[in-house]
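Here's the structure we're looking at; comments come further down.
Not every chain is included here, but those present sit where they belong.
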Amino acid sequence: MKYCNTVFSGASSEVLSEGMTRAPVVTMPTVVHAAHLKKWIEEPQRIDYLREVFSSTTRFGKLQKVDATVAGRHVYLRFSCSTGDAMGMNMVGKGINTVMADLQQNHFPELRLVSLSGNMCIDKKPSALNWINGRGKSVVAGVTLTGDVVRKVLKTTPAAMAELNVTKNLVGSAMAGSIGGFNAHASNVVTACFLAMGQDPAQNVESSTCITQMELINNGEDLYVSVTMPSIEVGTIGGGTGLPAAKACLSMALGNIPQENPGDGARALARVVAGTVLAGEISLLAALSSGHLISAHMDLNRKPSTTI
Amino acid sequence: MKYCNTVFSGASSEVLSEGMTRAPVVTMPTVVHAAHLKKWIEEPQRIDYLREVFSSTTRFGKLQKVDATVAGRHVYLRFSCSTGDAMGMNMVGKGINTVMADLQQNHFPELRLVSLSGNMCIDKKPSALNWINGRGKSVVAGVTLTGDVVRKVLKTTPAAMAELNVTKNLVGSAMAGSIGGFNAHASNVVTACFLAMGQDPAQNVESSTCITQMELINNGEDLYVSVTMPSIEVGTIGGGTGLPAAKACLSMALGNIPQENPGDGARALARVVAGTVLAGEISLLAALSSGHLISAHMDLNRKPSTTI
């Protein structure tokens, strides 16, 4: 495995896909017109044309694809773009603006642009759409914890960790009607990283969606832990990244990771975030798990952990 | 209407309910035991007993109710408590800890506490549970905008605002599979308020859930705008509220609102947050709406708004 696939010793991470999205909504005269627009814009050969129009406004952004969702006579056009090392919302908004004007003027005069954002982007709001189809960087990170480490360092057992993860992070969140909240406290870690490194903390709504898995491996001897986070929205340029404190933190976090191509920095940052969440999940579940094992001896008057 | 029911001139807000929650999960031997625990703990007369046990650890927190969710042989006990002017997570955690020890030692020896948080609290994760049953303060805020104001100040029309709100905030978010994200950018406003006033920004995941409604009233002449936010988690004491900058901001925001009873401050703060979100929603939808009306004249090369 190449160096850049590991964010810290022992754990591995991968960027599964990436793309910043923006979804204008347009109104057509009837459902037939709406269906026609969807078919037209999703034809395989169309993307080259749209990309050219999009690229007239930005050097770094590149249109990757467009998905059209029809709801009655309205069409939500979800454009997905690569945005180099920027989080990319502005870059994408600018390009889409131009694309929409071209569509209206040159191809669909009957198209009425209702809003440059029709909430299928979907930005800073909980949704299944980002959970399933991704936004920003989709990242997975995993690590093997040997039984020895679990017992000696974390003071619990692989079996207890695995059981707790199912009961709390999978079943508990399922009973709560959660979409994307199958974790213990990813939001704490994501928010801390975002504040420290000049990201937009209002985007932690979707950036902190995460499923944490803990599985017995090697005949129950060891534990495999992973976090899957489909919607981490980060950049290493633009936004608050130029502020001195953010710059210093970014340099500490990413300093020794090679960044040769556009986007390498943003991808590395997304993987650092996921790796840190992985560590946070292990830490909190171990604390809860060992607490339960020694519950008979618990000092009930001590101040409880603030993070559970 | 009493003074404390308005957060700024012309708009009104109300706290609909309140309660900080914590939900331990326990494992019972079988589904029959689990069902029995649920029935026992939800019996009407039980709350007085539980409240007494709970109150041995805290002077301000008061246990209000407990809902038991059975999933197989596991039971998630969602305790809801009033917490005075504190956001209240620690206060509640401490009291629940004591309650769980009492349950295990004095009533259900077969009960095994798996975790002090079983993810039905549910803290810092998207969920339908908080959206439907609330957490922290549930607040509604509304205002009438006359047609004159919409046209002269916002440069659009009541009908255009109402249509945009349905197409974007209701239908768009519905198509995106959102639970609680029926708004334009509540998260921006909540995050800003939380950072300024010493709240926990990791809680904006659920604190920013919001449905924005814009309806024609008075025969289509005027517009009624509201935001409903069931899960605003705030406090005026504890956490980061004691830091000088936070203190100054809290004083500016709440200084002239009477706070005679415990909880008055936290409730006022929740209403300030909702009122500010209301203003933010009006502002952004007006910008999008007027943009669409004058799209023919739009300068397509200008830097687009960063907030849509």
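Each chain gets a letter, A and B, in the order it is written, and its residues are counted from 1.
Assume a contact is a pair of C-beta atoms (placed from the backbone, for glycine too) under 8 Å apart; a residue touches a chain by one contact, two chains touch by 3 or more.
As the structure is a computational prediction, the values presented were derived from the model and not from experiment.
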Oligomeric copy total, full assembly; chains in place: 2: 4
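Here is the rule we go by: only the chains that are shown with their structure count from here on.
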Intercentroid distance (Cα basis), chain B paired with chain A, Å: 23
Contacting residues of chain B [partner chain A, same complex]: 23, 25, 27, 57, 69, 71-72, 74, 76, 89-90, 93-94, 97-98, 101, 104, 112-120, 122-132, 163-164, 167-169, 171-181, 183-188, 190-192, 195, 201-205, 208-209, 288-289, 291-292, 295, 298, 300-301, 303-306, 308
